[in-house]
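The complex appears here minus one protein chain, its other protein chains still in place.
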Amino acid sequence: MMRFNYFRPASVKEACKLLNQHQSEAKVIAGGTDLMVQVRDEDKKLAGMKTVIDVSHINELRYIQEEGNVIRIGAIVTHDQIFRSPILKSAAPLLPEACNTVGSPQIRHRGTIGGSICNASPAADPVPALVALNAEVKLESVRGERVVPMVDIFEKPYKTNIGADELLTEISFKRLSDASKTAFIKLGRRKALAIARMNVAVVLELDDQGIVTEARIAPGSVLPRPGRVSEAEEVLIGQKPTAELIELASKKVSAVMIERSGVRWSTPYKEPVIAVLTRRALNQALGVE
Amino acid sequence: MDKVKVNMFVNGKPVSLEVKPYARLLDVLREDLGLTGTKEGCGVGECGACTVIVDGETVNTCLTLAASMDGKHITTIEGLMENEKLHPIQEAFIKHNALQCGFCTPGLIMSAKALLDSNPNPSTEQIKVAISGNLCRCTGYEQVVDAIKEVAEKSK
Partner (left out) sequence: MPLMGQKNFRVLNKPVTRVDALDKVTGRAQYAADLNFPNMLYGGCLRSGLSHANIVKIDTSKAKAIPGVKAVLTAADVPKPKSWADYYYLADKIRYIGDVVAIVAAESKEALSDALKAIEVEYEELPGVYTIDEALEPNAVQVREKGVGLVDGIPTPGTKGNAFLESYFPIRKGNVEEAFKKCDVIIEREYRTQFIEHSYIEPEACVAVSNPVDGTMTVYSSSQNPHFSRRYIADALQIPMNKARLVQQTLGGSFGGKEELVGLTVGRAALLAKATGQPVKMVLNREESFLESSKRHPFRIRYKVGATKDGKILAFEGQLVDNAGAYNNQTQFMNCRASIHSAGVYNIPNVKTDTFGVFTNNIHGGAMRGYSSPQIIFAQESLMEELAEALNMDPIELRRKNLLKQGDLTITSQKLVQPTIISEMLDHVLEKTDFVAKREAYNKQTGSKQKGIGLVTCYRGAGLGAETVDASGAFITALEDGSVLINSGTAENGQGLKTAYSQIVAETLGVKVEDIHHIGVDTHAIPDSGMTVASRGTVMGAQSMKKAAEKLKILILETAKEMLNASPLDEVIIEDSVCFLKSEPSRSVSLGEVCNNRLWAGKQLAVYEWFEPKPLNPDHHTGQGDVFPTYAYACVVAEVEVDLETGYVDVLKVTAAHDCGTVINPATAKGQIYGGIAMGMGFACTEEVEVNKGKLRTKNFDSYIFPTAVDVPEMDAILFECDDTEGTFGAKSLGEPATEAVGAAIANAVNSVLVRTKGERLRRLPFDLERVVLGKSLRAGGNA
């Protein structure tokens, strides 16, 4: 169990000031559902940590809003709050679905969307959904703020390029069109309290003729960095999504996994199964059995 | 390391404490407040034996910093009885043999309470989901679900 000092800022401004002051000696805590496990394990990832900055009392970061067609989620919104949000249910149903598969009710009551991103676990359930939503994140610091595509902050498993003085304050993405079809599928070793063995989020848009105009496929736990698999998406774009094309796109995900991650101990299993999950997600989105 | 002042409500009573900045809520409840009905089974938020209700929602106290509880309302298993009278969930657990070794029981009861407080008429599936963060190795959950179901049905 690591020991550290504790600060409980009441505003983003105050939090940024503290982060600036403590730089890499500080870690941000919100729900604590990931950080506290690492604290207990004295995880190497926390080496040098002397201070935690608790942002869970910054009420200005607790919101789910819609402005124009942009959805904005404050960083300390919990998985459970996302699951229960009527806005998100219509604007991006795959995100509440994904958040509702995280851990357990207790974890979903405390764990936050911002924390889930910053922890950068390859198995995080909300992340593929956010990837498929082309989400952006807002990072604030005493130096100012910047908004970047979420996928750009991930460096490798459990590592982001968020500056030591920066605070992730908001996640935003465009509301999906009414014609969008989405799915999120998670495969775990059990039905609750499960770390995703693999998961996959998909967003499809089809025109009146049933031609795919937009395809976003974001698998989790198979790529070195969260991201979409454009090679698979391209198979579908401009086409009617036949069973053959869906199969082809799904197999592309497997191929890209091996391309980007190399062959690992788990590849003999993941290679066929991520294709299965992708196929199922695409079919589910399209309403095909 | 400076201690942190925390004002919170525990089982309806205001509590003012100076806690270690890294102290878990679990340790403060058990050691500082003597509320040992909240148990530690895994320390990593998997078993749910340390479940309490914070502002109406269940949380794992092993993953919660006590320092972050300023202003919060916390209910532990010790807060369920009113005037020496058992809570209906406690009565139902007894009636349905919903416990064996009893170590996970306080956590299960807290999860059941949070569920029924927010949704007095849950489906069987909702009951199972509500207790899915509470591992029990003795009961197979069957009689636990029966007990919670009965309380829900009585409230209809």
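The first chain written gets the first letter, and so on, giving A and B; residue counts start at 1 in each chain.
Here is the rule we use: a residue touches a chain if its C-beta (ideal position, glycine included) is under 8 Å from a C-beta of that chain, and two chains touch if they have at least 3 such contacts.
These figures come from a predicted structure and were not determined experimentally.
Across the interface with the omitted chain, chain A contributes residues 1, 3, 37, 104, 187, 189-195, 197, 265-266, 268-269, 272-273, 276-277.
Although one chain is not displayed, chain B still touches it through residues 30, 35-44, 46-47, 49, 76-78, 80-81, 86, 90, 93-97, 99-106, 109, 127-129, 131-145.
The definition used in the following text is that only the chains that are shown with their structure count from here on.
Inter-chain spacing, taken between the CA centroids of chain A and chain B, is 29 Å.
Touching chain A in their complex are the following residues of chain B: 1-2, 4, 20-22, 24, 43-46, 48, 51, 54, 57-60, 62-65, 67-68, 70-71, 111, 114, 129-130, 132-135. Taken together, the chain A residues at the contact with chain B in this complex read 1-6, 8, 29, 31-33, 36-37, 39-40, 52, 54, 56-57, 80, 103-107, 109-110, 191-193.
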